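Removed: one protein chain of the complex. Kept in place: all other protein chains.
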């Protein structure tokens, strides 16, 4: 058994997904995906450029695949960017990461 | 004169920046950069995986360069990811993009 | 059955993966992952900033997960960037995309 299986890690994934064949206004396609994320029960935070989710590797990548399948029902050309941050022995980082920066800076920041 | 110069576009840049030579805890280096962004006056929103700023092309990329210079004072190996979204004839999208998704979905979302 | 299942799409994934807790020289960790990709049989192209693979969604994301598991044996903090480009009804794009640009430009380019 690998160390990775024995010691679960906190996985955070930020991603955004756009159809390339729907013109400049991709809001409807994006809203459909965000609605799905919100109903999925997976912890997330929405920002102006993407969505950050947190879970196990399989929870995060399973959700991204479902979002993709949803968008692929209506689009034949999809572009996705993802950034993944894995850290051993931590969780709840959707909240703690921002708070930790605020503590170091010593004041509230714009979130 | 190019169309780009005649018709300013709203530029949003999400970016994150990490030293690779400081070990697993990069919080101090990140806090120093976020503190600088907060004092810069450039509109921004902090999220668990990065910072989104909005302005002209030169405002956004000038700020990223200043952040980089700050981190380079203490690190010889830096990695940066950036995502840029440019849209003609709009601004204030740090707030309107999230609100627009909420309106389409029909309820408040986690931000 | 969704359109996505009925009509397979060509998935290209560019990714790069670094340990954050191993210092500025991440070459050994990267080489171990690239060696694994090369032996996997999945079509890929290596470039100075990452690796592009092509296959089905599950082939691509399965390989990324295996690479991650390999790196996680030795690192507790890993950062990954991924860019995904999905296009219906095409494959072999590892070669055709560059060639198509060369044809449009009308000369050989540096690859």
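In order of appearance the chains are A, B and C, and numbering begins at 1 in each one.
Methods note: a residue touches a chain if its C-beta (ideal position, glycine included) is under 8 Å from a C-beta of that chain, and two chains touch if they have at least 3 such contacts.
All of these numbers come straight from a predicted model, not from anything done at the bench.
Shown chains touched by the hidden one, complex as a whole: A, B, C. Where chain C meets the chain that is not shown, the touching residues are 12, 14, 16, 24, 27-28, 30-31, 34-35, 38, 43-50, 52, 54, 81, 83, 85, 87, 93-95, 97-98, 100-101, 104-105, 107, 109-111.
Chain A residues in contact with the hidden partner, per the touch definition given at the top, are 18, 20-21, 23-24, 26, 76-77, 79, 81. Listed for chain B, the residues touching the missing chain in the whole complex are 2-5, 9, 57, 61, 65, 68-69, 72-73, 76-89.
The working rule: only the chains that are shown with their structure count from here on.
Seen from the C-alpha centroid of chain C, the farthest chain centroid is that of B.
Central chain assignment: A. Criterion: smallest distance from chain C-alpha mean to the mean of all protein C-alpha atoms.
In terms of their C-alpha centroids, the spacing between chain B and chain C amounts to 26 Å.
Between the Cα centres of chain A and chain B there is a gap of 17 Å. Shared contact sites, meaning residues of chain A that touch two or more other chains, fall at 81, 83, 85, 87.
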